[in-house]
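Could you have a look at this structure, given as structure tokens, before my questions?
As you look at this complex, bear in mind that one protein chain is not there, while each of the others sits in place.
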Amino acid sequence: MSWNSFGRVLRVSTWGESHGPAIGALVDGCPPGLTLSEADIQPWLDRRRPGGSRFTSRRGEPDAVRILSGTYQGRTTGTPISLMIDNVDQRPSDYADTAYRPGHADFAYDAKYGLRDPRGGGRSSARETASRVAAGAVARLVIPEVTIRAYLVELGGDAIDRAGFNDAAIDANPFFCPDPAAAARWERLVDDARKAGSSLGAVVECVATGVPAGWGAPVYAKLDAELAAAMMSINAAKGVEIGDGFAAARLSGEDNADAMRAGAAFLSNHAGGVAGGIATGQPLIVRVAFKPTSSILTPLQTIDRDGAETEVSTPGRHDPCVAIRGAPVVEAMMALVLADQKLLHRAQCG
Amino acid sequence: MSWNSFGRVLRVSTWGESHGPAIGALVDGCPPGLTLSEADIQPWLDRRRPGGSRFTSRRGEPDAVRILSGTYQGRTTGTPISLMIDNVDQRPSDYADTAYRPGHADFAYDAKYGLRDPRGGGRSSARETASRVAAGAVARLVIPEVTIRAYLVELGGDAIDRAGFNDAAIDANPFFCPDPAAAARWERLVDDARKAGSSLGAVVECVATGVPAGWGAPVYAKLDAELAAAMMSINAAKGVEIGDGFAAARLSGEDNADAMRAGAAFLSNHAGGVAGGIATGQPLIVRVAFKPTSSILTPLQTIDRDGAETEVSTPGRHDPCVAIRGAPVVEAMMALVLADQKLLHRAQCG
Amino acid sequence: MSWNSFGRVLRVSTWGESHGPAIGALVDGCPPGLTLSEADIQPWLDRRRPGGSRFTSRRGEPDAVRILSGTYQGRTTGTPISLMIDNVDQRPSDYADTAYRPGHADFAYDAKYGLRDPRGGGRSSARETASRVAAGAVARLVIPEVTIRAYLVELGGDAIDRAGFNDAAIDANPFFCPDPAAAARWERLVDDARKAGSSLGAVVECVATGVPAGWGAPVYAKLDAELAAAMMSINAAKGVEIGDGFAAARLSGEDNADAMRAGAAFLSNHAGGVAGGIATGQPLIVRVAFKPTSSILTPLQTIDRDGAETEVSTPGRHDPCVAIRGAPVVEAMMALVLADQKLLHRAQCG
Partner (left out) sequence: MSWNSFGRVLRVSTWGESHGPAIGALVDGCPPGLTLSEADIQPWLDRRRPGGSRFTSRRGEPDAVRILSGTYQGRTTGTPISLMIDNVDQRPSDYADTAYRPGHADFAYDAKYGLRDPRGGGRSSARETASRVAAGAVARLVIPEVTIRAYLVELGGDAIDRAGFNDAAIDANPFFCPDPAAAARWERLVDDARKAGSSLGAVVECVATGVPAGWGAPVYAKLDAELAAAMMSINAAKGVEIGDGFAAARLSGEDNADAMRAGAAFLSNHAGGVAGGIATGQPLIVRVAFKPTSSILTPLQTIDRDGAETEVSTPGRHDPCVAIRGAPVVEAMMALVLADQKLLHRAQCG
């Protein structure tokens, strides 16, 4: 069952609430003998960390990770790796209100459990994604043959110009945007939204190169099905597509076909690197749609726990566009899926 | 692991190849005491069955299901329900060629397993989805409170007019199309594609009403993550979105918020019935993008098993738009996810 | 969940009732490329088949297995292998009575499910173990490096003389007994029990040689824990021990220690081939205690479904000592566990 676990052989379980004492990830099934210390994880956490720019939450979390188990003398032992991140800038008092915040999980959690942790969404907070990034850093060590890159291709409805795609630009702006011109426009978009007490959505694209043909599996464990679940499990995700995705539904059979030539060379990659649930060896391409941040200053109509009608506005320290920090999380989920698939593939096929 | 299984408490495993002697589904974890006979399953299979119109494959499969275990005197006993469907119109000789069909899983299977069953794609054929529909019929019995409806909202890039949405129309045309005017246009589109040796893609939407607030779970077992995996596991699916999906990425926070009023009444449903991975009680809305059928008459460049360049055209009896028969499959997957979630919810929350 | 499934990578699901139309096993996760036909499975089924001697049930089941999927041209393809065995000698009329048979699962099934299939115990019948033997035959192909041998070491409280252990004798008597003198004594024991309308229990020992050091895993997936579950899941099993088992509880630390010498040579094998849940490379030794068959002619006090007191005697065609046919089942479970562990080990450790 394991509502809070992900993966099959490389299995990650995360725990912790946004304003509790700590959060963490438990990584089971990691191959032994990999070089691993906090220094292998921290840089990835730093990319996701709030407070990096005025375009993200001002919550001051160092997100310093500690490895509590599973390594000896700097190498993984094959036993569970317990990763822990202390919460140091909790402000539970920001969340005294019991009104359900529209777009949030407040109402749904209450409906399910008959109670909830109201401190910043508790378990439903995007703070949980720090645990994913920490675990994803471990997963990357399992798949050195693979390179993973996520970036925003659209923000607030404003798409990048694919002709201006520049890999080097991605880390040179606060939006993980590969198109410097778009990044410049997005600055204003996000500033305007923030000042208006509003928020914006975005689309993150993630490409994994170096995935060998054969990883993945058919039917219910399809590589694309695993990726879809992985990505849709990220806070605020509302859509996932592989390769041409929804656009493929508008192509003819011959235009969508990825013809092949000698050397297992494909002449196109409409499929996004997967066929029948199994990697083709081409770049694996996924896009994830993120809705705008639900926590906004603009007052919204809602009800409280007693069903009484009220208004709610959320004054906390929230990201005006949660998708920005979603990019490192998408990368982490891609790494987790692929590391798991690598181990699964060698289980069955040697 | 269970590459060919789906679900947690209500768990379905399917087996069988397109041109083998039979296919089947094994349904474990079904509650006891439900009235079940072949007559509860057959109508759903008949909706998916090929040969219903000139717009689907002409393969003549009666798809007659037999229940081999798990019932006694017409009621489920709580033990595994074995469902079997004989293949009666196999034509393995249609598949003598070893060339990899572009867009198909041929190359990927060979890369993974070092061999494959070439008879109509073997396990990767959409024929497998008959097993899903049979299992889905059992799942429906577990959730009598829920009504599930799938239909095509776009075919070959031609979208329905939402203003003309007519629930009664869905079963009155060969396209599961709720807009009669669109259905009329699609006849020509599909006829043209078929005659041209081409194929078309489409988008299927599925709505489940009656899902109680509280079904689903947080984090990695989110209801939307389970749905994403379920839908992406269907043959030819390339994209999944929940509620407003990719369009939500273009909305502002306040436009995307589903405000609430007394009586847990929502003023909109941008979320598509799920928040934080848990059902809100609103209609659950999923859309699935299907690529055009890969098996087409138009010759395509490819290679054979030895890596030699060649051309391949697929003369078999294929659907010009596989998404049409995808609608009953999407419904089945929705039923399987929801039945499983119902049982999971009562496991944890009583 | 999968109440009727076993294994992690190599995963077997069984289905079918004792007096239904058929029983079967679905084997998922099998490596591709293994040579497999019905001829690889049938001999193992024949060893377990009833009717082989007057010491087993006289139910006339040929137990002819059919492979319905998962192979192509005589080799496994990596997709699910569906195995089916028709029931041809059902006699549901033997089971008209609704009284709960003491020692049987009748009462417990009714308490759980609110109904049950009374025909010979339905799903709780030892007939289910034919499916295990069929699946175990597939598992054997995955582990050609391992030799598995099960035999009875005690029957009706009469133990073999270890000094007279003769591997060649095991298949030369109807009791899988390695000690010909004991086998001769057991003939009379079983005959007497059968004539008296009684039944007997026995202890089966199983040894697997060739298991490489390193298979297995720590903590909750210990090789011995997996074996314990596997063996205890067999009908009528009431105890499982590894190596010296309960006798180890009476040894001193130094007497129980398996000292080592150069070449990873152990000077003894009290541990039964496993330490910390991981194989040591020594022979893996398991013993399983089987209670006497519950279905006996001797009338027993019981109640019926309405709670009324009554007597029941079971006139069907039952084994006077179900443990005899348990030996091939124990072998099958050993093969299933080890094949799964081999695949799991290479998943994590390459």
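As written, the chains take the letters A, B and C, and residue 1 is the first residue of each chain.
To be clear about the criterion, a residue touches a chain if its C-beta (ideal position, glycine included) is under 8 Å from a C-beta of that chain, and two chains touch if they have at least 3 such contacts.
As the structure is a computational prediction, the values presented were derived from the model and not from experiment.
Enquirer: Pick out which of C:Arg75, C:Lys222 or C:Arg325 touches the chain that's been left out of the picture.
Expert: C:Lys222
Enquirer: Which candidate, C:Asp28, C:Asp63, C:Glu154 or C:Asp179, sits in contact with the chain we can't see?
Expert: C:Glu154
Enquirer: What residues on subunit C make contact with the chain left out of this view?
Expert: Here the touching residues of subunit C are 1-6, 8, 14, 100, 102-105, 107-109, 111-114, 121, 123-124, 128, 154, 156-157, 193, 198-203, 212-222, 224-233, 237-246, 248-254, 256-264, 267, 270-272, 274-281, 289-294, 296, 298, 300-303, 307-309, 323, 344-345, 347, 349.
Enquirer: Footprint of the hidden chain on subunit A, which residues?
Expert: 1-5, 8-9, 11, 13-17, 20-24, 26, 28-29, 32-33, 68-70, 72, 75, 77-82, 112-119, 122-123
Enquirer: Quickly run down the residues of subunit B that touch the omitted chain.
Expert: Within subunit B, the residues that touch the unshown chain are 1, 9, 29-32, 78-79, 218, 343-344, 346-350.
One rule holds for everything that comes next: only the chains that are shown with their structure count from here on.
Enquirer: Go ahead and note the Å separation of the Cα centroids belonging to subunit A and subunit C.
Expert: Distance between chain centres, rounded to whole Å: 46 Å.
Enquirer: Got the subunit A residues that touch at least 2 other chains?
Expert: Subunit A, residues with two or more chain partners: 1, 218, 344, 347, 349.
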